[in-house]
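So the structure is just underneath, and the comments pick up after that.
Of the protein chains in this complex, one is absent; all others appear in place.
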Amino acid sequence: MNKVVLNAEEAVKDIPDGAVLMLGGFGLCGIPENCISALVAKGVRELTCISNNAGVDDFGIGLMLKQKQVRKMISSYVGENAEFERQLLSGELEVELIPQGTLATRCLAAGYGMPAVFTPAGVGTEVAAGKETRQFNGKEYLLEMAFEADFALVKAWKGDTMGNLVFRETARNFNPLMAMAGKITIAEVEELVPAGELDPDLVHTPGIYVHRIFQGRDYQKRIEQRTVRKK
Amino acid sequence: MNKVVLNAEEAVKDIPDGAVLMLGGFGLCGIPENCISALVAKGVRELTCISNNAGVDDFGIGLMLKQKQVRKMISSYVGENAEFERQLLSGELEVELIPQGTLATRCLAAGYGMPAVFTPAGVGTEVAAGKETRQFNGKEYLLEMAFEADFALVKAWKGDTMGNLVFRETARNFNPLMAMAGKITIAEVEELVPAGELDPDLVHTPGIYVHRIFQGRDYQKRIEQRTVRKK
Amino acid sequence: MALTKEQIAARIARELREGYYVNLGIGIPTLVANYIPPGMQVVLQSENGLLGMGPFPFEGEEDPDLINAGKQTITTVPGSVFFDSAMSFGMIRAGKVDLTVLGAMEVSDSGDIANWKIPGKMVKGMGGAMDLVASARNIVVAMMHTNPKGESKLLPACTLPLTGVRCVRKVVSDLAVLDITGDGFVLRERAPGVSVEEIREKTAGRLVIPGDVPEIQV
Partner (left out) sequence: MALTKEQIAARIARELREGYYVNLGIGIPTLVANYIPPGMQVVLQSENGLLGMGPFPFEGEEDPDLINAGKQTITTVPGSVFFDSAMSFGMIRAGKVDLTVLGAMEVSDSGDIANWKIPGKMVKGMGGAMDLVASARNIVVAMMHTNPKGESKLLPACTLPLTGVRCVRKVVSDLAVLDITGDGFVLRERAPGVSVEEIREKTAGRLVIPGDVPEIQV
């Protein structure tokens, strides 16, 4: 039951070309930095990435885009990335834009064994094109399918050797949802502790959902919009 | 934003005859003891109670059954209660038995604004009678509707004045789900603390779902099956 | 005199009530937080997973793990709580957020809204906007009444790709406050010194003028 692997390289070594990946994070907050670096180093290609955002030019998923490792992005918002825009306009990259709550809920559905969910998001818009709709109590909903992902790459604050995870502040975002949704879930953590150190009442992701875990290193945790007030 | 009410009596005072209630707890573990006592004292009748279990003869929902306050139980398991059995056989009480996971998921659906969910539980059994079924990826599912409850009565370990809740051990069970699902949610807590005392990373139920909260008292926390080993 | 962006935000803030849970979009809506009446407690939701958003951090106290939906560094307030994105949109979908304030490129007189995509321009995505407009019980749009060319943004039907249909309940523009009812835009208040005639002229969608229209208190 020790799910610990040595490092990011070992954790991602069997991710093949063409894999469907989920990557946690919102903007650059709570992204699996170590896994992304390892995927860039490994050079795996033709990836489909399910991730709320696509990073920036020189960080996050942007690093994989720069190496042309990504064939398709499934995201809710993909601004802040010039290389992304170039590849999209040139047709090198495919993008599927879906509402943020739908993205989250399709992850939840996968983790909870629900094959599909109903959401009103996108009813009457181009997002509804080709989708089944249904009324409940006079309100219209879209039927949205649970995601299927080969690997989920998530970043937690703390984790234990059995794969139990705790997230910090808004770096939680999509991470616990994707952790539940991956066929294989790889978690990188800022602090890896022995089983029994985490309060069992206060774990966000039970280890049953996590297959590999490692102690991450050299976290940059970049800030996209540094907004402050004067003292 | 202070959601604190004085006590259970005040918290339940507007629950009318015929209301649909959700009551948290699994067996006698994590049940809203104070709210139940107040409902018994108030004598409100013709209730529909959505609760995994129905208490025992002299505790929990059993106290309300004894006063004939309950018209219908929606539960997954209703053993351990002779008065319950008597009322059921005499036709005074209606019972709808539904699978435990379906019960939990229909609460979740209500709290997450999902009008219905698909679950395989009960496919091919009498639970499926009259229900829509649908295949996804070759597996059959039942379409189950989100619950609608007028009031949810839940018991937490700690809570703050803004209604944020933390549960303890397996007393969590259905409580956070029902807390999300009630039109009006009433939480009783073993320890009520000022806003800001709970670690915001470690709250189980955000206060947005909770309308009234009070400091409970005289908790009995009865044990149904005391199983021990010798030292 | 048309309202400034700050005045639009201040007017919208008058829609707040004690104990409201509120989601504020990017742009003018964000400014609404500056005009919460003193003594009124309102909880700000940030859909990336926070209830109880506080002001920007003091210089040097930025925390990369603590951002809002606009990816800005923020702080918490006492009673704040973090959660994942599914719960965040779950509480939105379940109608637990009392008021949602959004910007818009176009609004129709039946309450349709377009605010995410301009054909021919790079599309960045809808983020959480489609979830918010489809789910929120009470949506107020903060917007300019006309575009830079002077063309009305309050239309009989949106020309841009829709974000949501029949969802906007109120528009507060630089010129007017309008409720959207089954009858179209109902003019409730006008900016100080702005005539009903000017508003009629700049509103392409169906406009209802219910007798006397008071000026917005600024």
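We call the chains A, B and C, going by the order they appear; numbering starts again at 1 in every chain.
Definition applied: contacts are C-beta pairs under 8 Å (C-beta built on N, C-alpha and C of every residue); 3 or more make two chains touch, one makes a residue touch a chain.
Because the structure is a prediction, the values reported are computed rather than measured.
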Displayed chains contacting the withheld chain: A, B
Omitted-chain contact residue, chosen from B:40, B:104, B:143 or B:202: B:104
Touch with the omitted chain, as defined above, among A:30, A:60 or A:111: A:111
Hidden partner chain, touching residue among B:27, B:115, B:159 or B:200: B:27
Positions on chain B contacted by the hidden chain, ascending: 26-30, 52, 75-79, 85, 88-89, 97, 99-105, 107-108, 119-127, 157, 167-177, 204, 221-231
Touch list for chain A against the chain that is not drawn: 1, 110-114, 160-162, 164, 180, 194-196, 198, 200-201, 203, 206-209
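Basically, only the chains that are shown with their structure count from here on.
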Label of the chain whose CA centroid is most distant from the centroid of chain A: B
Interchain centroid distance [CA atoms averaged], chain A/chain C, Å: 29
Centroid distance [mean C-alpha coordinates] between chain C and chain B, Å: 36
Shared interface positions of chain C, touching two or more other chains: 82-83, 86, 89-90, 92-93, 135
For chain B, residues that touch 2 or more chains besides their own: 112-114, 200-201
